[in-house]
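Only a single protein chain was left out; the remaining protein chains are all shown in position.
Lettered A, B and C in written order, each chain numbered from 1.
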Amino acid sequence: MKHNSFKNDYSFAAHPKILEALAKFGAEENIPYGLDRHSENATRLIKETFGAKDAKVFFLAGGTQTNLVFISSVLRHYEGVISPTSGHINVHETAAVEGSGYKVITVNGKDGKLSAESVNQTVRLFTDEHMVKPRMVYISNSTEIGTIYHKQELTELYKACKDNGLYLFMDGARLGSALTSFDNDIDPKDLGSLCDAFYVGGTKNGLLFGEALVIVNPELAKDFRFHIKNKGAMLAKGYVVGIQFEEAFREGLYFELAKRTNLYAVKVREALTKHGYPLLPSSTNQVFAKLDKKRAEALIKEFGLEKWEEGQDYIVVRFVTSFKTEDNDIESLDLYLSQI
Amino acid sequence: MKHNSFKNDYSFAAHPKILEALAKFGAEENIPYGLDRHSENATRLIKETFGAKDAKVFFLAGGTQTNLVFISSVLRHYEGVISPTSGHINVHETAAVEGSGYKVITVNGKDGKLSAESVNQTVRLFTDEHMVKPRMVYISNSTEIGTIYHKQELTELYKACKDNGLYLFMDGARLGSALTSFDNDIDPKDLGSLCDAFYVGGTKNGLLFGEALVIVNPELAKDFRFHIKNKGAMLAKGYVVGIQFEEAFREGLYFELAKRTNLYAVKVREALTKHGYPLLPSSTNQVFAKLDKKRAEALIKEFGLEKWEEGQDYIVVRFVTSFKTEDNDIESLDLYLSQI
Amino acid sequence: MKHNSFKNDYSFAAHPKILEALAKFGAEENIPYGLDRHSENATRLIKETFGAKDAKVFFLAGGTQTNLVFISSVLRHYEGVISPTSGHINVHETAAVEGSGYKVITVNGKDGKLSAESVNQTVRLFTDEHMVKPRMVYISNSTEIGTIYHKQELTELYKACKDNGLYLFMDGARLGSALTSFDNDIDPKDLGSLCDAFYVGGTKNGLLFGEALVIVNPELAKDFRFHIKNKGAMLAKGYVVGIQFEEAFREGLYFELAKRTNLYAVKVREALTKHGYPLLPSSTNQVFAKLDKKRAEALIKEFGLEKWEEGQDYIVVRFVTSFKTEDNDIESLDLYLSQI
Partner (left out) sequence: MKHNSFKNDYSFAAHPKILEALAKFGAEENIPYGLDRHSENATRLIKETFGAKDAKVFFLAGGTQTNLVFISSVLRHYEGVISPTSGHINVHETAAVEGSGYKVITVNGKDGKLSAESVNQTVRLFTDEHMVKPRMVYISNSTEIGTIYHKQELTELYKACKDNGLYLFMDGARLGSALTSFDNDIDPKDLGSLCDAFYVGGTKNGLLFGEALVIVNPELAKDFRFHIKNKGAMLAKGYVVGIQFEEAFREGLYFELAKRTNLYAVKVREALTKHGYPLLPSSTNQVFAKLDKKRAEALIKEFGLEKWEEGQDYIVVRFVTSFKTEDNDIESLDLYLSQI
């Protein structure tokens, strides 16, 4: 049976509505460098959605770029950013943060997350000018392993940051999936008061490309357009991203796509469970299952999965659903599982 | 009369054929990070077009980013890049090159260009380890003021670079316009043997966004994908750029659009000349005219022009034609010029 | 009883012979920037001493500077340096390496050391261009906790480096102490074939200041004087360091001072053991003892010790002997221990 893979959530260009908006508004003359009316609308919609009325919003091209641009803007070179050891900036960004001149201070999190307590403990290790000075905490929501922060956790973490003079930054490459998870209890409207900055990922949720960086804390947005340009991250046709986010938040498309994607992840979980394969904790559009090597390799081949972890006699594989996942893909999976 | 502005060549999103290709191929599953078949096709087409069969081609998001990524990959921090004082990296990139840790060594060019002789002279000024070590020459074609390099000039310049152990890098943000200029004598097929690297600008020639960096000199491409990621410049949906360049070079759309744009620039020149306004030298899609202040201000307002230079009693304004310029825009300009 | 502290090995300016050499040769006219005959002599002596006849030797001001200068010269920004978690570059250099743009990849060592096996394992974790590329291994000898590498360990580690395309760099801030330890089995003459580069620490072994960086691998020394100047690390009066190292290696003063310092450390160990305090493993001029809190605090106050670790009911304190330690200091310690 022909089907899409479960390889990742960025193998299809964009949702048709996004492309239609681009065709429609891109045919008109727009002001360049993100100063156009679509970026303005998208900014307004995002600020409303996330309860961040005084925030500044900047549209960038990709996730690693957004992390690099924001972190390098906030820190001085003797300061560091605390991250879970599993954090994207620590593992999968080819040292983009360190390459820009900033130390990532790693902490072994639990389920890919940092707790208030671990931040409090970490800060105490750095005592004088011979050591890096912690200045920011980086987290991802959803995390790199598909888990999410609950409101209580995030509230406490943010308080710990404030207590210790740290900024809290949330990588939202998969923010849509986090906030529409069955397990989520954070109202998007509260996010603006639970961190200093976050970004709303577009690339992994149906946009052609683009991330919206929301800087809630006004002291962190000073001269930010200078900074973006200095990092080579300012798009001449900034409105191309603005138009997409305008469309994504105009009538709720962003959360609609994320929700749908999560629902298919639930179906993947059901299929795997039904066939007896244990799952790792995760409540978003990434699903991790532990299988014997033979079955894992077969699934990897058939569904383009990523091999996440390999042990003596098992493999953990990752399934990712996307805005393009369809009933047919689930049926194919179910059928395949019943045959191997 | 309603008309488009002559503000710049990046105020309209993309040519319809580009959007169609995106819609068509983007609906299929693609391998991420630029390893897809469209990027592969585009690479092959570009290598053929520019006579660079051993080149490596990398697709990036924007011009400043491409300059930053390439220059920072080649240089060590004690080395510098020679640029005309008017070069984009020196003037209009918010110190992106220096911000990454590399000195731009400026030379007063002629007509926005560097000559072999000026490179030879410049290199002799740097004598020992207490001074920056020149290692690269940066030029733009077309230049920031719309002029172009002739084959003889480029040949000599490249020879001067090789004589002095320098790499030659050409910023091709407006390469299409340069190579289709009425004054151009460089066959695209020769470009691959006239420099160490260049880029083919998409953003300013009808693509949604994207630049194709062509590294001709193989020693400069080592580990380049690591480097791109490290600079935050690797797109997850790399195929989005690959699809566009594939379409641009599949049947000649790239040069077709550039040629058409240049023709309209010729018409702008004719209109200005007819009405008695002196032009600065330029043979591509940027046209610079010198006017008295009153008329200049009126034109700026009506046609969204950039004020390029201002003297005691004159203003130099810049007209830019684009893939969207139409006969109607020229007629509007002509009419307006006859009335002021 | 009046006595020196055991705080560290850099609280006294310099051994009298060093100051005499400075007074004598510094009164003559010298060529600046390290091109003088004393630096030349010192270079020759160091190359002979360490069996590194093709090495290049560069004199720098301090240890953190030497690490920063060497590591930043070798790596590209997408590459990383593997270090024990306890490594000086990771803990006590205020992110100097990351601040220059290079990731430190930490590995939990044993006794402050890295093994060949841990390097082999670590390298396997980094699989593609989305992750930092390991390119160097950093170790200290003696380590930050006073242990040393044995010849077998170092030989295997260097082999693991070569097998994996890594450079091996040894921080020798306390190299003298390591190579004159009672437990050492490395002949200084062998060091030149057991790593790609190392430095010979002067600051912590009786010199006024200064470290001698020995680059054994010729491909790593290219343009190095440009690089030193670029990092602000070239001394106009380079001969001031050259004179000191010439004196240190002219008649064996360097190892003589280190040996004497180690002998006093042995006496510190004896005193502590005699009074029943357990020691952590260490065989150089740093001695770590575990005491109950009351006695630890008393010792810290009386002998200016550093508190190394603190538990529920114990403190680990660090004693450091130096070229200035005398019998009297040991007697004072012994007496004090007998009274608390």
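What we mean here is this: contacts are C-beta pairs under 8 Å (C-beta built on N, C-alpha and C of every residue); 3 or more make two chains touch, one makes a residue touch a chain.
Values in this document were obtained by computation on a predicted structure and should not be read as measured data.
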Q) Looking at the whole complex, which of C:G34, C:G99, C:G112 or C:G146 touches the chain that is not displayed? A) C:G99
Q. Pick from C:T64, C:S86 or C:T122: which residue touches the chain that isn't shown?
A. C:T64
Q | Touching residue (missing chain; options C:L19, C:L220, C:L263 or C:L280) | A | C:L19
**Q.** Candidate in contact with the missing chain, chosen from A:K204, A:H227, A:K267 or A:R295
**A.** A:H227
Q. Which one touches the absent chain: B:G80, B:G112 or B:G242?
A. B:G80
Q: Provide the residue numbers of chain A that touch the chain removed from this figure.
A: 33, 72, 76-79, 101, 129-130, 133, 223, 225-230, 234
Q) Which chain C residues touch the hidden chain? A) 4-5, 8, 10-14, 16, 19, 22-23, 25-32, 61-69, 93-96, 99, 203-204, 208-209, 226, 229-237, 239-240, 243, 324
(Q) On chain B, where is the contact patch with the chain that was removed from view? (A) 77-80, 91-95, 98-104, 106, 129-133
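The rule is short, and it goes like this: only the chains that are shown with their structure count from here on.
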Q.
Roughly how far is chain A from chain C, centre to centre by C-alpha average, rounded to an integer in Å?
A. 42
Q) What whole-number Å value describes the gap between the mean CA coordinates of chain A and chain B? A) 33
(Q) I need the residues of chain C touching at least two other chains; which ones are they? (A) 77-79, 101, 129-130, 133
